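Here the complex is missing a single protein chain, while all its other protein chains stay put.
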């Protein structure tokens, strides 16, 4: 039944293979335009390339540049109702000046002065915080105060009420990741302002309610037995991440399979109610390259943003290479080859839009 | 644990609530720009509206205008390798002249002269054909020739080889629907040219292999027991669709629940291996309004394209109303209210991007 | 990590390898008994055999013997509240006289005289009817009258109200299949009597409401979009089954893959809301052997009951062989090898408990 033909690789082009330009054709094209029509044959090279060509470009933002600007915004720009957050977003140079790190992902540095609050709101956009340095802010989610500390990952599923409070005497900055561009593009975003009063935190608890309920490996409270699309665990602490990664490298050293490739340990943050991604549209991972590691080159459908957590290394995305250091953020557009090396060790946080493709069976493995 | 605050509806604005413009702030904004950064507080009104605001606009294309232009293209533009298809796409007036009916969906009229072939290729974009009039073309999918006739719906899942052959002595036009804009935007598209030789069809079989295997209600061949993301049934014939819709209206008349609302019958085309949508990213349905029917107003996350199959009626999308007739195509952007009435009866084919939102838990029902 | 040892096949035995019998051991065994304890080491050969050893035996029941006894029951035994149904069950010779065809499955002939009703009740046991001959009875499910005719398959999911009414002037007999033994054994059965009044059927409709809603290939009413564990389609008509099987054999003859093996066509009855089995615990299929066909030998975890619908053939189950003809029923216990041949063609209805094993990942494919 399936007489699969052997494919012939022809070059798709925009300009070539076009019909002879004539007055009649020109008239037809004008008629198309006036009727809001566009022919496929003039667009196919752009619309249906042989492999993905993202408008986004590989790009690197330096933490040493970002942080002072955020501090400057802290001095000049109030935080409060209306603007809602003192967040400054990465704008990919291929995406027309929009505050989009990739076509689907938002990445921003958020900054809160001592004693400041970011007001309560909720939105359908899925969000997370990742803390590269500092502490002292609590994110309050539906009344549950979640401490933020270096190395912590805090997922924040859509449509939950949340605010941020700096209870310390130091400013704090961190990274926000969201699917704002995706929801903006697809027209699926709702937003609601919360009450004006700040969430009351009597004290500053070291562990959130959610961690006390959900932060035990493989143990599920009997009060919460249904799978939820997003994780109920509101903080993934650095001590666990660090321990899991060290563990993989030790297992590897003992001769057991545990790492992605030699010297390359990695974990995915998961939803304990399903084992899947923490958020329906955003994947988050932590990667550790042991000193002297050189990764294989990877290509995947969908885009990623990485932030260097600690260490240094060389990163190559497509034709671009950078030497990276703590706090630096870089973008890997869809299908751009990525490789990394590190002489002295490199820890990286990563987020991507991979769940979108997997849920829709558009991840390449599925189709190749 | 969840001290849900009672929401307060404040108006989000772009211009209001901005920090006092000063020289320092201006300098900061310039620094942002040079570092490829954009603050949230100037963009939030656009990016995070209270409810979806699609860039796409409601719009109607008249079949009586489309068809002659397609015929004219048939006279002037050859079909073959390079341009691949003589397809002319609807370009939503809100989407900057791109050939996108909505942010995610492509809708085009395709036209094939007697004896013409559209060459073999495959792509990750999911596609379908819907036939508003005529017959005589066979779509050949992996070697299986599928006849196209008025009222038929032919899904065409991504990455299957396919071509079209007009075996008749009449030209034929039909509607193509694809997820080209979505895959273009997300960077997930692959494309491959097939061999130059046309698929050989010895005769013009009335039923495809796929229908002979899969076209029996509730019966599954024992050779194909795994669920597949897309439907293996390559044609959904008009006689079945028509009979299902008539059946619903008769059941309603007999006092049994069967219709969506009084006088409004509707079926969804489904994948017999899962009961879900025929394609991972595209939903397809057929709606029938009995004479004198007035639908309730509906709002949903995600965009739709409708084509009138037969009959006449009044359609209102947001603030726009049209009188529609056979072949007319119109667009319903995300969250725009839709209502329809028909004095003499109205049959409509519909496709939408709803599976994207349901798979990602972004459909509104899930979040409200 | 997984230092998989190479397995050594040792014969497990009950009697061998037992500890030396001594007075002390005897005393210990008596102490076990008085405390309601049983050691593993005396039982392991029975409990943990190298491969499944079902208590059930291969057995054949002849239709030409069953039908006259059912008719005699029709003369002597009333049908009504209390006994509920005039059903006579196959009692596997290995299962201690219980009315169990296999450890999990019930198979019975049911008989209804002209004008008789079997009263309304419901139970958690999943059921179906398969009609080997005759017509004139309607099964009424939640008020929906479903005609029963030769070759029809009528699934009847648990906990739906149902009765049977013979509206003709002829007696009618058919086969009931249920998961009574499984639910009895596991303690999961509930039962409820319905009202005394018979379901009113004004006329004897040729098609049930369910067929008018659900009996269209690949089309789903928009009023019923959630998957249900059991099929909403209450009749799978012979004309469709016959057509699907003929179609497979014709496709095979034309050189296309469509049959399980040469000359062996087969369909599975499926739930259109999921593509899976019609009932959560019972799989149902129809097999056709073209004249001259010899099947491969099959072994599978779980038990089956077959009924010959038409034709003749030779069936071998384990060490037992029979020549079978129309209406004959035979049992294939778990893991017993099955093969069949037919000189002149053979049509068989089959039901099994396979979904139990697949849902629990105990089907052998999964573990081997």
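Going by the order they are written in, the chains are A, B and C; count residues from 1 in each one.
By our rule, contacts are C-beta pairs under 8 Å (C-beta built on N, C-alpha and C of every residue); 3 or more make two chains touch, one makes a residue touch a chain.
For clarity, every value in this text was computed on a predicted model and none was experimentally measured.
From the options A:71, A:167, A:201 or A:244, the residue with contact to the chain not on display is A:244. From the set A:104, A:273 or A:342, the residue in touch with the chain omitted from the display is A:273, counting the whole complex. Residue B:257 is the one among B:93, B:257 or B:291 that touches the chain missing from this view. Panel shows chain A; residues 209, 212-223, 225, 227, 231, 233, 236, 240-241, 243-244, 247-248, 250-251, 256-260, 266-275, 278, 285 of it touch the chain omitted from the view.
Although one chain is not drawn, its touching partners on chain C can still be listed: residues 1-10, 12-13, 16-19, 22, 24-25, 28, 31-32, 35-44, 46-56, 59, 61, 65-66, 69, 72-73, 76-78, 80-93, 97-99, 103-104, 108, 120, 122-125, 142-144, 158-159, 161, 180, 183-197, 199, 209, 229-230, 280-281, 301-303, 333-335, 353, 355-357, 359-362, 364, 366-367.
Definition applied: only the chains that are shown with their structure count from here on.
If each chain is reduced to the centroid of its CA atoms, chain A and chain C end up 51 Å from each other. Taking the mean of the C-alpha atoms as each chain's centre, chain A and chain B sit 29 Å apart.
With centres set at the average Cα position, the gap from chain B to chain C is 42 Å. Counting partners per residue, chain A has 1 as the residues that reach two or more other chains.
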